[in-house]
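Heads up, one of the protein chains got dropped from this complex, but the rest are sitting where they should.
All chains are identified by letter, namely A and B, in their written order; residue positions are counted from 1 within each chain.
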Amino acid sequence: MKMKGMLRKDWYIFLKYGKITAVFIAAYAVIAVFSQNAPFYVVFSVVLGALMVKLVMAYEEQDKWDCMAVCLPLRPEQIVWEKYLESLVCSGAVAFLLEVATFVARTFFSRENGLFSPLSTFLMLFFMGGLIASVELPILFRFGVSRGRIVLTLALMVLAGLLAGTVTGLWEAGNPQGSLFGAVSLPEGVLTAGTAAVTVILLAVSVRISVAVYKKREF
Amino acid sequence: MEEFALKIRHLTKRYKDFALNDVSLELPAGSIMGLIGENGAGKSTLIKSVIGAVKPDAGEIEVLGCDNRSAGFTLKKEEIGVVLDEACFPAALTVRQVNRVMRDLFKNWEEKTFLDYAERFALPQNKAFQEFSRGMKMKLAIAAALSHRARLLILDEATSGLDPIVRDEVLDVFNEFTREESHSILISSHIVSDLEKICDYIAFLHKGELLFCEEKDLLLERYGLITLRRDAFEALDKRAVLSAHDTGYGVQALVRRELLPAGMKAERAAIESIIVAMAKEGKK
Partner (left out) sequence: MDIIISNTGDQPIYEQIYTQIRDQILSDKLSEGEPLPSIRGLAKDLRISVITTKRAYEELEREGFICTMAGKGSFVAPKNTELIREANLKKIEAHMQEIYELAAGCGMEKKELLEMFALMGEE
């Protein structure tokens, strides 16, 4: 119920300010599936998707809603969880968008970029979003958006570099016939499950850190 | 019902260049307390400590009988309406959207009450309120604070920046709120005259110290204003005089009535002049 209310509020903010970012994400998704340099754009749109939460939080902070939220009957955990939930929703949406774009490219333009095989890639992208959220949110909950943005930018640059490197490496090794996971000899299912496990653990740790730092936060 | 809506004991919060120092006060249930002090006196720090947005270095705070550090405080917040100076809803939202959000956030949210207040305060329903004036934002926050069956209102500078007509309207609403015996208000302002009329208690913060927390009537009774010739003034017990102003034709002084010579009558002083005199003196 409370979660619904907060998500609803974020949705309203998104409707007001998020549309341009959404257009950019969509554009990158389209470029990604037609581009020679697919991994770069894929990672870019996923990062952008994960940053949607930061955008919303920036507007909240500007109006000092973060302070107002303390006055409402919300547990600190609820306030923290809501942003994680939102991050995952955003990542899911971006991953879904990329899947659709790939499907369209494959079906109507006969483009085969080798990057996308349906379920495992969807999950992979989704987990990338989760990974970014697990790094991003503790920083935002600790410092707030305006004070945290420098730390955040550094962290995200490193993270995005790592992600792009990994994805590119996997892709190139597996190209041209293979899927994203072609380079690895493990079965796709095992690999996806492994990534899922790592992301879930990271998220769980991240949530705990966020709750702890948020409880100490002053406004 | 608990005896006190708010109990603060030895609240201390230190910042680099400012400290709220050992503040204790009690707000009896059913009454209105005005928290007065110039900008930077510590009013916002005190109020934020009460709702938990600032973590005190020392001291205890009990709100509606609940320790504000306990886990149960989250639930208590259902019964507390807060209006903060500047802090508000995300400005992207419209009044209607605020209503929909709050409906999910408060168990006792009363849609009709909220929309009635919005109408009474002449707030446009479908306009994102980033375009609202400060006064309108305040009114929106007040409307929200009054729409979830709160028993305690905590208002930080909720009347400042409002034009006089609106301010009167808002004070009327607060006055009505406390018609209910279990309803209490803590309201801060740097403008004394805003609060003087409706308050039962006046707490005065000065540079992080609570100089007094007193029944308003007692203050008015204890202090008075006299105007007399200079020689008569010189003859007064100096301890009786809080502040004096030589007009050239005589002296006007704020005095403690009890220390005046028998039979000498003092006029009623404004709370504001009592407070200004005390602030200058810096001590009780």
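The rule is short, and it goes like this: contacts are C-beta pairs under 8 Å (C-beta built on N, C-alpha and C of every residue); 3 or more make two chains touch, one makes a residue touch a chain.
All values reported here derive from a predicted model rather than from experimental measurement.
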Within the entire complex, the undisplayed chain is in contact with B
I'm checking contacts with the chain that's been left out. Which of B:Thr12, B:Ser31, B:Gln130 or B:Ser273 qualifies? B:Ser31
Pick out which of B:Ala53, B:Cys199 or B:Leu254 touches the chain that's been left out of the picture. B:Cys199
Touching the left-out chain: which of B:Lys16, B:Lys112, B:Arg239 or B:Lys265? B:Lys265
Where B:Glu131, B:Glu181 or B:Glu258 are the choices, the one touching the absent chain is B:Glu181
When the complex is taken as a whole, what residues of chain B touch the one chain not shown? 30-32, 175-176, 178-179, 181, 197-200, 215-217, 220-221, 224, 265-268
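Note that in this section only the chains that are shown with their structure count from here on.
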Complex interface listing, chain B residues touching chain A: 48, 51-55, 74-78, 80, 82, 84, 86-93, 97, 100-107, 128, 154
In the complex, go through chain A and note every residue touching chain B. 1-2, 4-6, 8-9, 12-13, 15-17, 59-60, 62-65, 67-68, 70-75, 216, 218-219
